[in-house]
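Note that this complex is displayed minus one protein chain, with the remaining chains in position.
Presenting chain A:
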Amino acid sequence: MKLMFGRTVSLQLRLFVAVLLSIALIAGDRYTEGGTVVRTSLNTLVSPLIYVANLPYELFSIGAKSLHTRDQLLTENEALKKKQMLQSEQLQQYQFLARENQKLRALLGSSAKQSNRKIIAQVLSVHSNPYSHQVVINRGTTDGISEGQAVIDEMGVVGQLTKVGSTTSRVLLMTDTTHATPVRILRNDVRTVVEGIGKINVVKLSHVPHSLDVRIGDVLVTSGLGGTFPEGYPVAIVTEINRDEGRPFAQVYAEPIALLDRIRLLVILWRSQQEQINDD
């Protein structure tokens, strides 16, 4: 065997090159921004792998669905119909209110609010890096989405898009340690920022002065500042306040309203046209 002497490049040199390349990659990934072509094509490269890994789960859920009994389906249908009735009643009210709001805004001379473009995405269940909170969805640049768009579900804010590929992309959840959401308290319109601490059911309000008027049970909604999240979507409910005067800030914790550990269908929002024009 030629193993003993036949090695062309020494292992040390190979390791050296590999380490250099990795460090360059880490630095490049960290200090460059935006969805460049290179990044999108790299993310696209692994999309087939993700779809294949998701396949067993899909098969299981199809199997489970086809094993539902008729009774189960009937009860589910009944429940959904009831929900639909209640919601369509609310929707009628909503349309009336929206029109009234538009008229009032016209009277005040302020700009009318427009509903944004949106798209529904499904979560692909694949394993992710254990050190960060993220999920993979089945939408990509072919659906017109891009990095930084807000993602919500039927309850509240979920997170924002990062690492977009052509047919899959990643949603960074709002509980991730690198994510912060600008919010205001619904009760008194005080602005603050909510940041993730790496736990799926707790977020933290950052830099809260002791004098801030915040109570347990306060609902936090997006403030629209920062430009990523449109205004007015529910984010979290305050659950714990620790006003220890020995510390520079009060410690306020909140629980996300969206059930982040069992999300299945998500809505991706586009920013409204007007905001984009103001931005450019």
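The rule is simple: a residue touches a chain if its C-beta (ideal position, glycine included) is under 8 Å from a C-beta of that chain, and two chains touch if they have at least 3 such contacts; residues count from 1.
Rule of thumb we're sticking to: contacts and distances are computed from a predicted model.
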Query raised in the report: Per UniProt, what's the omitted chain called: "DNA-directed DNA polymerase", "Rod shape-determining protein MreD", "Maltose ABC transporter periplasmic protein" or "L-arabinose transport system permease protein AraP"?
Result: "Rod shape-determining protein MreD"
Requested in this report: Could you please point out the chain A residues that touch the chain left off the display?
Outcome: 2-3, 6-7, 11, 14-15, 18-19, 21-26, 28-30, 42-43, 45-46, 49-50, 52-54, 56-57, 125-132, 134, 136, 162-163, 170, 177-178, 198, 261
